[in-house]
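Note that this complex is displayed minus one protein chain, with the remaining chains in position.
Up next, chain A:
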Amino acid sequence: MKVLMTEYLRIDLDSEKWECRVCDHEIGPANKGYKEGMLVYDRDPREIHPPIIDPEKYRFTFSPDPEWVRILEYYCPHCGTMVETEYAIPGHPPLHDMQPDLPALRAQWAKREEIAKPVVGPEVLADQGHSH
């Protein structure tokens, strides 16, 4: 049984491993953070959020200040998919952002069918209103 946890991650409840949904790479034990099996890149935020007004002339430019914040990019070490980003204060330890309770997850999914494609959720359609 495999449980889809995020856009790019799933947990194999039998092996208790995080896996990449893009390339099936086994990332690491699911009783630890998936980030521990990732590649990390310290991104200058100005490269993603470009200055709109001239940084040579102005203090504030629409770009984040790279001395105040960095973007940590987490890549799957096998296929290079960017699994998560983290806007971080320089030097702040990376977040252990998701820690499922594996026995509880197993018990919960024992009552469910395995889902291969994620449930997207209901569409909001303009023609679903009340009418006569």
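The rule we apply is simple: contacts are C-beta pairs under 8 Å (C-beta built on N, C-alpha and C of every residue); 3 or more make two chains touch, one makes a residue touch a chain; residues count from 1.
Everything that follows uses one rule, which is that contacts and distances are computed from a predicted model.
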According to its UniProt record, the missing chain among "NADPH-dependent 2,4-dienoyl-CoA reductase/sulfur reductase-like enzyme", "Carbon-monoxide dehydrogenase medium subunit", "Two component transcriptional regulator, LuxR family" or "N-methylhydantoinase B/oxoprolinase/acetone carboxylase, alpha subunit" is "N-methylhydantoinase B/oxoprolinase/acetone carboxylase, alpha subunit"
Per the touch rule stated above, chain A touches the missing chain via residues 3-8, 35-42, 45, 48-50, 52-54, 57-65, 67-69, 71-75, 77, 79-87, 89-101, 104-105, 108, 112, 115, 118-122
